[in-house]
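Removed: one protein chain of the complex. Kept in place: all other protein chains.
Up next is chain A:
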Amino acid sequence: MPDPNPLGATPDVLVIGGGTAALCAAIAARRAGVSVRLLEQAPRGLRGGNTRHSRNLRFMHVKTTPLSTGPYPETEFWADLERATAGTIDAILTPLLIQGSEDITDWLEGAGVHFQSHASGVLPPSRKTAFLLGGGKSMLNALYTTAERLGVVLNYATEVQDLSIRDGRLEQVTISSGGHVHTLSPRAVIACCGGAQASRDWLRTHWGDAAEGFINRGTPYAEGKVLRSMLAQGAVSVGDPEHAYLVAVDARSPDDDGGIATRVRCMPAGIVVDVRGRRAYDEGGDTASTRYALWGQRLARFPGQIGHLILDARGVRAAPPSLYPPLSAASVTALAEVMGIDPVALAATVADYNAAVRASDDPGDTAAWHSVGLDPPKSGHALPLTEPPFAAYPMRPGITFTYHGVGIDAQTRVRLTKGGAMENLFAAGMIMAPNIIPRGYVSGLALTIGIVFGRLAGQEAARHAQR
(Lines give C-alpha, C1' and ligand atoms only; values in the text may rest on other atoms or scores of the structure.)
Protein backbone atom coordinates (compact mmCIF):
# COMPACT_ATOMS: atom_id res chain seq x y z
CA MET A 1 0.00 0.00 0.00
CA PRO A 2 1.71 3.22 -1.12
CA ASP A 3 1.70 5.73 1.70
CA PRO A 4 0.38 9.09 0.57
CA ASN A 5 2.54 12.12 0.44
CA PRO A 6 5.55 11.52 2.68
CA LEU A 7 7.70 13.68 0.41
CA GLY A 8 6.11 16.72 2.01
CA ALA A 9 3.58 19.19 0.70
CA THR A 10 2.00 18.48 -2.65
CA PRO A 11 3.26 21.12 -5.06
CA ASP A 12 1.12 23.03 -7.50
CA VAL A 13 3.42 21.91 -10.28
CA LEU A 14 5.46 18.71 -10.27
CA VAL A 15 8.39 18.50 -12.70
CA ILE A 16 9.67 15.04 -13.63
CA GLY A 17 13.33 15.01 -14.67
CA GLY A 18 16.50 16.90 -13.90
CA GLY A 19 18.01 18.01 -17.21
CA THR A 20 17.69 21.22 -19.23
CA ALA A 21 14.00 20.91 -19.93
CA ALA A 22 13.13 20.12 -16.32
CA LEU A 23 15.11 23.03 -14.87
CA CYS A 24 13.82 25.56 -17.36
CA ALA A 25 10.28 24.34 -16.67
CA ALA A 26 10.75 24.48 -12.90
CA ILE A 27 12.29 27.97 -12.97
CA ALA A 28 9.64 29.35 -15.31
CA ALA A 29 6.79 27.87 -13.27
CA ARG A 30 8.21 29.10 -9.98
CA ARG A 31 8.72 32.59 -11.38
CA ALA A 32 5.08 32.53 -12.43
CA GLY A 33 4.24 32.24 -8.76
CA VAL A 34 3.31 28.62 -8.06
CA SER A 35 4.96 26.07 -5.78
CA VAL A 36 7.20 23.63 -7.65
CA ARG A 37 8.82 20.33 -6.83
CA LEU A 38 11.35 18.67 -9.13
CA LEU A 39 11.99 14.92 -9.05
CA GLU A 40 15.29 13.70 -10.44
CA GLN A 41 15.91 9.98 -10.67
CA ALA A 42 19.69 10.31 -10.60
CA PRO A 43 21.60 10.90 -7.38
CA ARG A 44 22.88 14.45 -6.98
CA GLY A 45 26.36 13.66 -8.26
CA LEU A 46 24.99 12.35 -11.55
CA ARG A 47 22.10 14.77 -11.91
CA GLY A 48 21.17 16.33 -15.20
CA GLY A 49 20.65 13.52 -17.70
CA ASN A 50 22.20 13.95 -21.12
CA THR A 51 22.41 17.67 -20.58
CA ARG A 52 25.52 16.86 -18.56
CA HIS A 53 27.23 15.78 -21.76
CA SER A 54 26.16 18.66 -23.99
CA ARG A 55 28.05 21.71 -25.15
CA ASN A 56 26.24 24.04 -27.51
CA LEU A 57 22.76 25.23 -28.39
CA ARG A 58 21.19 26.58 -31.54
CA PHE A 59 19.56 29.99 -31.46
CA MET A 60 18.02 32.35 -33.94
CA HIS A 61 19.67 35.79 -34.05
CA VAL A 62 19.36 38.47 -36.64
CA LYS A 63 22.40 40.43 -35.51
CA THR A 64 25.95 39.34 -34.84
CA THR A 65 26.54 38.41 -31.20
CA PRO A 66 29.75 37.66 -29.28
CA LEU A 67 28.41 34.12 -28.85
CA SER A 68 28.45 33.23 -32.53
CA THR A 69 30.34 34.18 -35.65
CA GLY A 70 27.44 35.72 -37.57
CA PRO A 71 23.67 36.14 -37.85
CA TYR A 72 21.29 33.20 -38.10
CA PRO A 73 17.89 34.44 -39.25
CA GLU A 74 14.58 32.66 -38.85
CA THR A 75 14.34 31.67 -42.51
CA GLU A 76 17.69 29.94 -42.40
CA PHE A 77 16.84 28.07 -39.20
CA TRP A 78 13.62 26.94 -40.84
CA ALA A 79 15.42 25.83 -43.99
CA ASP A 80 17.95 23.84 -41.94
CA LEU A 81 15.17 22.02 -40.12
CA GLU A 82 13.27 21.37 -43.31
CA ARG A 83 16.35 19.80 -44.84
CA ALA A 84 17.26 17.77 -41.73
CA THR A 85 13.75 16.35 -41.34
CA ALA A 86 13.28 15.76 -45.07
CA GLY A 87 10.30 18.05 -45.15
CA THR A 88 8.31 16.55 -42.29
CA ILE A 89 8.25 19.77 -40.31
CA ASP A 90 5.59 20.59 -37.71
CA ALA A 91 3.94 23.81 -38.83
CA ILE A 92 2.79 24.83 -35.35
CA LEU A 93 5.60 23.82 -33.03
CA THR A 94 8.57 24.65 -35.25
CA PRO A 95 7.83 28.41 -35.40
CA LEU A 96 7.40 28.35 -31.62
CA LEU A 97 10.82 26.76 -31.34
CA ILE A 98 12.60 29.10 -33.73
CA GLN A 99 11.06 32.31 -32.39
CA GLY A 100 11.39 31.10 -28.83
CA SER A 101 15.10 30.45 -29.37
CA GLU A 102 15.82 34.12 -30.02
CA ASP A 103 16.07 35.15 -26.39
CA ILE A 104 17.22 31.92 -24.76
CA THR A 105 20.83 32.98 -24.32
CA ASP A 106 19.64 36.11 -22.49
CA TRP A 107 17.15 34.10 -20.50
CA LEU A 108 19.77 31.58 -19.45
CA GLU A 109 22.21 34.33 -18.54
CA GLY A 110 19.47 35.78 -16.38
CA ALA A 111 19.34 32.42 -14.63
CA GLY A 112 23.10 32.48 -13.94
CA VAL A 113 24.35 30.54 -16.97
CA HIS A 114 27.55 31.66 -18.70
CA PHE A 115 28.48 31.30 -22.34
CA GLN A 116 31.88 31.11 -23.94
CA SER A 117 32.55 34.01 -26.25
CA HIS A 118 34.30 33.52 -29.56
CA ALA A 119 36.77 36.10 -28.35
CA SER A 120 38.28 33.27 -26.31
CA GLY A 121 39.81 32.19 -29.60
CA VAL A 122 39.55 28.50 -28.81
CA LEU A 123 36.07 27.65 -30.10
CA PRO A 124 35.34 26.00 -33.42
CA PRO A 125 33.73 28.64 -35.63
CA SER A 126 29.96 28.44 -35.26
CA ARG A 127 27.46 30.88 -36.61
CA LYS A 128 24.35 29.01 -35.56
CA THR A 129 25.11 27.80 -32.07
CA ALA A 130 26.32 29.27 -28.78
CA PHE A 131 28.74 27.37 -26.54
CA LEU A 132 28.17 26.92 -22.83
CA LEU A 133 31.18 27.96 -20.79
CA GLY A 134 32.41 24.74 -19.21
CA GLY A 135 29.70 22.73 -20.99
CA GLY A 136 26.33 21.38 -19.98
CA LYS A 137 27.25 20.53 -16.42
CA SER A 138 28.22 24.12 -15.65
CA MET A 139 24.87 25.22 -17.01
CA LEU A 140 23.12 22.65 -14.84
CA ASN A 141 24.98 23.83 -11.74
CA ALA A 142 23.81 27.39 -12.38
CA LEU A 143 20.22 26.37 -13.11
CA TYR A 144 19.99 24.12 -10.06
CA THR A 145 21.28 26.94 -7.86
CA THR A 146 18.80 29.39 -9.35
CA ALA A 147 15.92 26.94 -8.97
CA GLU A 148 16.82 26.31 -5.36
CA ARG A 149 17.17 30.01 -4.65
CA LEU A 150 13.72 30.62 -6.13
CA GLY A 151 12.28 28.01 -3.80
CA VAL A 152 11.89 25.02 -6.08
CA VAL A 153 12.01 21.87 -3.92
CA LEU A 154 14.50 19.36 -5.31
CA ASN A 155 14.35 15.62 -4.72
CA TYR A 156 17.26 13.56 -6.01
CA ALA A 157 17.34 9.79 -6.37
CA THR A 158 13.58 9.97 -6.76
CA GLU A 159 12.03 8.13 -9.65
CA VAL A 160 8.58 8.50 -11.13
CA GLN A 161 7.39 5.02 -11.86
CA ASP A 162 3.93 5.55 -13.21
CA LEU A 163 1.21 8.05 -13.99
CA SER A 164 -2.52 7.48 -13.57
CA ILE A 165 -4.51 9.17 -16.28
CA ARG A 166 -8.28 9.24 -16.35
CA ASP A 167 -10.61 11.14 -18.67
CA GLY A 168 -7.87 13.33 -20.05
CA ARG A 169 -6.62 14.26 -16.60
CA LEU A 170 -3.56 13.20 -14.73
CA GLU A 171 -4.83 12.02 -11.37
CA GLN A 172 -1.83 10.66 -9.59
CA VAL A 173 1.91 10.16 -9.87
CA THR A 174 3.60 7.09 -8.38
CA ILE A 175 7.04 7.83 -7.03
CA SER A 176 9.80 5.61 -5.73
CA SER A 177 12.32 7.13 -3.36
CA GLY A 178 14.66 5.56 -0.84
CA GLY A 179 13.09 2.15 -1.30
CA HIS A 180 9.56 3.46 -0.63
CA VAL A 181 6.71 4.05 -3.00
CA HIS A 182 4.62 7.20 -2.61
CA THR A 183 1.97 9.01 -4.56
CA LEU A 184 1.36 12.67 -5.28
CA SER A 185 -1.55 14.40 -6.95
CA PRO A 186 -0.32 17.83 -7.99
CA ARG A 187 -2.43 20.23 -10.00
CA ALA A 188 -0.15 19.99 -13.00
CA VAL A 189 2.75 17.78 -14.04
CA ILE A 190 5.49 18.47 -16.57
CA ALA A 191 7.26 15.41 -17.96
CA CYS A 192 10.86 16.33 -18.85
CA CYS A 193 12.42 12.94 -18.38
CA GLY A 194 13.95 12.30 -21.78
CA GLY A 195 13.70 9.14 -23.83
CA ALA A 196 14.06 5.42 -23.24
CA GLN A 197 17.45 4.85 -24.82
CA ALA A 198 19.07 3.52 -21.64
CA SER A 199 16.63 0.64 -21.35
CA ARG A 200 18.14 -2.48 -22.93
CA ASP A 201 14.77 -4.22 -22.90
CA TRP A 202 13.16 -1.40 -24.75
CA LEU A 203 16.00 -1.28 -27.27
CA ARG A 204 15.71 -5.02 -27.80
CA THR A 205 12.01 -4.81 -28.57
CA HIS A 206 12.79 -2.45 -31.44
CA TRP A 207 16.23 -3.55 -32.60
CA GLY A 208 16.29 -7.22 -31.67
CA ASP A 209 19.67 -8.75 -30.88
CA ALA A 210 21.46 -5.81 -32.44
CA ALA A 211 20.59 -3.86 -29.28
CA GLU A 212 23.22 -5.89 -27.42
CA GLY A 213 25.89 -4.25 -29.53
CA PHE A 214 24.81 -0.68 -28.76
CA ILE A 215 26.49 1.65 -26.35
CA ASN A 216 24.39 4.30 -24.59
CA ARG A 217 26.41 7.50 -24.77
CA GLY A 218 24.39 9.28 -22.16
CA THR A 219 22.75 8.90 -18.79
CA PRO A 220 21.71 5.46 -17.54
CA TYR A 221 18.64 7.20 -16.06
CA ALA A 222 16.68 7.26 -19.29
CA GLU A 223 14.56 4.17 -19.05
CA GLY A 224 11.40 5.67 -20.49
CA LYS A 225 8.97 4.55 -17.78
CA VAL A 226 7.02 7.79 -17.93
CA LEU A 227 7.03 7.82 -21.72
CA ARG A 228 5.70 4.29 -21.88
CA SER A 229 3.11 4.97 -19.21
CA MET A 230 1.77 7.91 -21.19
CA LEU A 231 1.71 5.99 -24.45
CA ALA A 232 -0.06 3.10 -22.80
CA GLN A 233 -2.74 5.47 -21.49
CA GLY A 234 -3.69 7.09 -24.74
CA ALA A 235 -1.02 9.71 -25.44
CA VAL A 236 -0.23 10.32 -29.10
CA SER A 237 3.02 8.67 -30.17
CA VAL A 238 5.31 10.70 -32.41
CA GLY A 239 8.45 9.72 -34.27
CA ASP A 240 9.60 6.18 -34.73
CA PRO A 241 10.93 3.92 -31.97
CA GLU A 242 13.09 2.15 -34.48
CA HIS A 243 15.04 5.26 -35.28
CA ALA A 244 17.83 6.44 -33.09
CA TYR A 245 20.52 9.04 -33.40
CA LEU A 246 23.59 6.83 -33.48
CA VAL A 247 27.21 7.91 -33.48
CA ALA A 248 30.37 5.85 -33.94
CA VAL A 249 31.97 5.37 -30.54
CA ASP A 250 34.91 3.35 -29.29
CA ALA A 251 33.76 -0.20 -28.60
CA ARG A 252 35.71 -0.19 -25.33
CA SER A 253 33.51 2.58 -23.89
CA PRO A 254 31.36 1.85 -20.84
CA ASP A 255 27.80 0.66 -21.55
CA ASP A 256 26.38 3.98 -20.37
CA ASP A 257 27.44 7.57 -19.85
CA GLY A 258 30.70 7.59 -21.80
CA GLY A 259 29.67 11.01 -23.09
CA ILE A 260 31.39 13.09 -25.71
CA ALA A 261 34.92 11.70 -25.36
CA THR A 262 34.08 8.25 -26.71
CA ARG A 263 33.52 9.38 -30.31
CA VAL A 264 35.77 7.96 -33.01
CA ARG A 265 36.34 10.68 -35.53
CA CYS A 266 39.00 9.92 -38.08
CA MET A 267 37.39 7.48 -40.54
CA PRO A 268 38.63 9.42 -43.58
CA ALA A 269 42.21 8.71 -42.47
CA GLY A 270 41.81 4.93 -42.80
CA ILE A 271 39.50 2.12 -43.82
CA VAL A 272 36.62 0.62 -41.86
CA VAL A 273 36.19 -3.15 -41.89
CA ASP A 274 33.77 -5.55 -40.24
CA VAL A 275 34.73 -8.69 -38.30
CA ARG A 276 35.17 -10.52 -41.58
CA GLY A 277 37.81 -8.02 -42.56
CA ARG A 278 35.69 -6.51 -45.34
CA ARG A 279 34.96 -2.92 -46.19
CA ALA A 280 31.38 -1.86 -46.76
CA TYR A 281 31.34 1.93 -47.18
CA ASP A 282 33.22 4.83 -48.70
CA GLU A 283 35.27 6.21 -45.80
CA GLY A 284 36.35 9.29 -47.71
CA GLY A 285 32.94 10.39 -48.89
CA ASP A 286 31.78 12.43 -45.94
CA THR A 287 34.17 14.52 -43.94
CA ALA A 288 31.74 16.98 -42.36
CA SER A 289 30.74 16.56 -38.74
CA THR A 290 27.70 14.59 -39.97
CA ARG A 291 30.08 11.64 -40.51
CA TYR A 292 29.77 10.58 -36.88
CA ALA A 293 26.05 10.01 -37.29
CA LEU A 294 26.48 8.38 -40.67
CA TRP A 295 28.88 5.82 -39.23
CA GLY A 296 26.63 5.22 -36.25
CA GLN A 297 23.86 4.08 -38.56
CA ARG A 298 26.26 1.98 -40.61
CA LEU A 299 27.75 0.23 -37.60
CA ALA A 300 24.26 -0.75 -36.45
CA ARG A 301 24.07 -2.85 -39.59
CA PHE A 302 27.55 -4.39 -39.24
CA PRO A 303 27.66 -8.04 -38.13
CA GLY A 304 27.78 -8.03 -34.34
CA GLN A 305 27.41 -4.22 -34.50
CA ILE A 306 31.16 -3.86 -34.45
CA GLY A 307 33.53 -2.31 -36.95
CA HIS A 308 37.23 -1.54 -36.94
CA LEU A 309 38.86 1.60 -38.19
CA ILE A 310 42.26 0.55 -39.56
CA LEU A 311 45.01 3.17 -39.71
CA ASP A 312 48.70 3.13 -40.39
CA ALA A 313 51.24 5.14 -38.41
CA ARG A 314 50.61 8.22 -40.52
CA GLY A 315 46.88 8.01 -39.85
CA VAL A 316 47.49 7.66 -36.12
CA ARG A 317 49.61 10.80 -36.15
CA ALA A 318 46.84 12.71 -37.89
CA ALA A 319 44.09 11.38 -35.61
CA PRO A 320 42.52 13.68 -33.04
CA PRO A 321 43.06 12.76 -29.36
CA SER A 322 40.95 9.78 -28.36
CA LEU A 323 39.67 8.44 -25.07
CA TYR A 324 41.43 5.11 -25.51
CA PRO A 325 44.65 4.71 -27.48
CA PRO A 326 44.20 2.65 -30.65
CA LEU A 327 45.24 -1.00 -30.55
CA SER A 328 48.44 -1.40 -32.42
CA ALA A 329 50.64 -4.06 -34.04
CA ALA A 330 53.69 -4.23 -36.27
CA SER A 331 51.92 -5.75 -39.26
CA VAL A 332 48.40 -5.87 -40.68
CA THR A 333 48.04 -9.59 -39.94
CA ALA A 334 49.26 -9.15 -36.37
CA LEU A 335 46.75 -6.34 -35.97
CA ALA A 336 44.00 -8.59 -37.28
CA GLU A 337 44.86 -11.13 -34.57
CA VAL A 338 44.66 -8.44 -31.91
CA MET A 339 41.29 -7.29 -33.18
CA GLY A 340 39.85 -10.76 -33.67
CA ILE A 341 39.48 -10.33 -37.43
CA ASP A 342 40.39 -12.95 -40.01
CA PRO A 343 44.07 -12.06 -40.76
CA VAL A 344 44.06 -13.35 -44.33
CA ALA A 345 40.94 -11.40 -45.18
CA LEU A 346 42.20 -8.18 -43.59
CA ALA A 347 45.57 -8.47 -45.34
CA ALA A 348 43.77 -8.95 -48.65
CA THR A 349 41.47 -5.98 -48.01
CA VAL A 350 44.40 -3.71 -47.17
CA ALA A 351 46.40 -4.95 -50.16
CA ASP A 352 43.47 -4.41 -52.54
CA TYR A 353 42.93 -0.99 -51.09
CA ASN A 354 46.58 0.03 -51.36
CA ALA A 355 46.68 -1.22 -54.96
CA ALA A 356 43.63 0.87 -55.84
CA VAL A 357 44.90 4.13 -54.33
CA ARG A 358 45.70 6.94 -56.77
CA ALA A 359 47.50 10.13 -55.92
CA SER A 360 45.85 13.40 -56.83
CA ASP A 361 47.38 15.64 -59.50
CA ASP A 362 48.79 17.69 -56.67
CA PRO A 363 50.12 14.94 -54.36
CA GLY A 364 50.17 17.41 -51.45
CA ASP A 365 46.40 17.69 -51.68
CA THR A 366 45.72 14.52 -49.70
CA ALA A 367 41.98 15.13 -49.68
CA ALA A 368 41.91 14.45 -53.40
CA TRP A 369 43.66 11.06 -53.23
CA HIS A 370 41.09 8.45 -54.27
CA SER A 371 40.67 4.84 -55.20
CA VAL A 372 40.19 3.47 -58.70
CA GLY A 373 38.34 0.24 -59.36
CA LEU A 374 37.64 -0.45 -55.71
CA ASP A 375 34.22 -1.50 -54.47
CA PRO A 376 33.08 0.32 -52.43
CA PRO A 377 35.34 3.17 -53.50
CA LYS A 378 37.17 5.52 -51.21
CA SER A 379 36.50 8.79 -52.90
CA GLY A 380 38.75 11.10 -50.89
CA HIS A 381 41.66 11.07 -48.44
CA ALA A 382 42.66 7.66 -49.85
CA LEU A 383 46.27 7.52 -48.69
CA PRO A 384 47.89 4.07 -48.78
CA LEU A 385 48.09 2.17 -45.48
CA THR A 386 51.73 1.22 -45.59
CA GLU A 387 53.61 2.76 -42.67
CA PRO A 388 53.92 0.43 -39.67
CA PRO A 389 52.94 0.11 -36.93
CA PHE A 390 49.31 -0.40 -37.85
CA ALA A 391 46.54 0.54 -35.50
CA ALA A 392 42.83 0.11 -35.07
CA TYR A 393 39.92 1.58 -33.20
CA PRO A 394 37.13 -0.92 -32.54
CA MET A 395 33.80 0.88 -32.96
CA ARG A 396 30.18 0.39 -32.02
CA PRO A 397 27.04 2.42 -32.57
CA GLY A 398 26.56 4.84 -29.68
CA ILE A 399 22.99 5.84 -29.03
CA THR A 400 22.36 9.50 -28.25
CA PHE A 401 18.58 9.61 -28.29
CA THR A 402 15.68 7.89 -29.97
CA TYR A 403 13.17 9.52 -32.27
CA HIS A 404 10.22 8.46 -30.20
CA GLY A 405 8.10 10.62 -27.93
CA VAL A 406 4.68 12.01 -27.13
CA GLY A 407 2.72 14.46 -29.23
CA ILE A 408 2.09 17.89 -27.72
CA ASP A 409 -0.01 20.90 -28.64
CA ALA A 410 1.05 24.54 -28.79
CA GLN A 411 0.70 24.82 -25.00
CA THR A 412 2.95 21.76 -24.60
CA ARG A 413 -0.02 19.71 -23.32
CA VAL A 414 0.25 16.01 -24.12
CA ARG A 415 -2.11 15.14 -26.95
CA LEU A 416 -4.47 12.19 -26.80
CA THR A 417 -5.10 9.64 -29.53
CA LYS A 418 -8.84 10.08 -29.03
CA GLY A 419 -8.46 13.78 -29.80
CA GLY A 420 -7.75 16.82 -27.65
CA ALA A 421 -5.05 17.13 -25.06
CA MET A 422 -4.45 16.36 -21.38
CA GLU A 423 -5.56 19.32 -19.33
CA ASN A 424 -2.82 19.08 -16.69
CA LEU A 425 0.00 16.99 -18.20
CA PHE A 426 2.70 18.84 -20.10
CA ALA A 427 5.88 17.60 -21.76
CA ALA A 428 9.18 19.22 -22.73
CA GLY A 429 12.62 18.20 -23.92
CA MET A 430 13.67 15.00 -25.63
CA ILE A 431 10.42 13.35 -24.61
CA MET A 432 8.63 15.56 -27.16
CA ALA A 433 11.51 16.46 -29.47
CA PRO A 434 10.34 14.08 -32.25
CA ASN A 435 7.41 16.47 -32.78
CA ILE A 436 10.02 18.72 -34.29
CA ILE A 437 12.69 16.30 -35.46
CA PRO A 438 11.10 12.93 -36.21
CA ARG A 439 14.35 12.19 -38.05
CA GLY A 440 17.67 13.87 -38.80
CA TYR A 441 19.46 16.27 -36.52
CA VAL A 442 21.25 19.58 -36.50
CA SER A 443 23.76 20.30 -33.79
CA GLY A 444 22.61 22.12 -30.68
CA LEU A 445 18.94 21.52 -31.36
CA ALA A 446 18.19 19.18 -28.46
CA LEU A 447 19.18 21.72 -25.83
CA THR A 448 17.22 24.44 -27.59
CA ILE A 449 14.11 22.27 -27.66
CA GLY A 450 14.56 21.59 -23.95
CA ILE A 451 14.97 25.26 -23.08
CA VAL A 452 12.24 26.71 -25.29
CA PHE A 453 9.61 24.11 -24.54
CA GLY A 454 10.68 23.67 -20.93
CA ARG A 455 10.16 27.35 -20.30
CA LEU A 456 6.85 27.34 -22.16
CA ALA A 457 5.65 24.24 -20.31
CA GLY A 458 6.55 25.84 -17.00
CA GLN A 459 4.51 28.93 -17.80
CA GLU A 460 1.55 26.94 -19.11
CA ALA A 461 1.56 24.52 -16.20
CA ALA A 462 1.69 27.41 -13.73
CA ARG A 463 -1.19 29.09 -15.52
CA HIS A 464 -3.20 25.90 -15.31
CA ALA A 465 -2.40 25.39 -11.63
CA GLN A 466 -3.45 28.94 -10.81
CA ARG A 467 -6.80 28.56 -12.48
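In the analysis below, a contact is a pair of C-beta atoms (placed from the backbone, for glycine too) under 8 Å apart; a residue touches a chain by one contact, two chains touch by 3 or more; residues count from 1.
Here is the rule we go by: contacts and distances are computed from a predicted model.
Undergrad: Which protein name, taken from UniProt, belongs to the chain you can't see among "Phosphonate C-P lyase system protein PhnH", "Tricarballylate utilization 4Fe-4S protein TcuB", "Rieske 2Fe-2S domain-containing protein" or "RNA polymerase subunit sigma"?
TA: According to UniProt, the chain not displayed is called "Tricarballylate utilization 4Fe-4S protein TcuB".
Undergrad: In the full complex, which of A:181, A:261, A:280 or A:313 touches the chain missing from this view?
TA: A:261
Undergrad: From the listed residues A:83, A:114 or A:358, report the one that touches the chain absent from this view.
TA: A:114
Undergrad: Which one touches the absent chain: A:100, A:135 or A:380?
TA: Hidden-chain contact among the options goes to A:135.
Undergrad: Which residue from A:46, A:89 or A:181 sits in contact with the chain not drawn here?
TA: Going through A:46, A:89 or A:181 one by one, A:46 is the residue touching the chain not shown.
Undergrad: Mind pulling the chain A residues that touch the left-out chain?
TA: Contact residues on chain A toward the absent chain are 43, 45-46, 52-53, 55, 114, 116, 120, 122-123, 131, 133-138, 141, 144-145, 254, 257, 259-263, 320-323.
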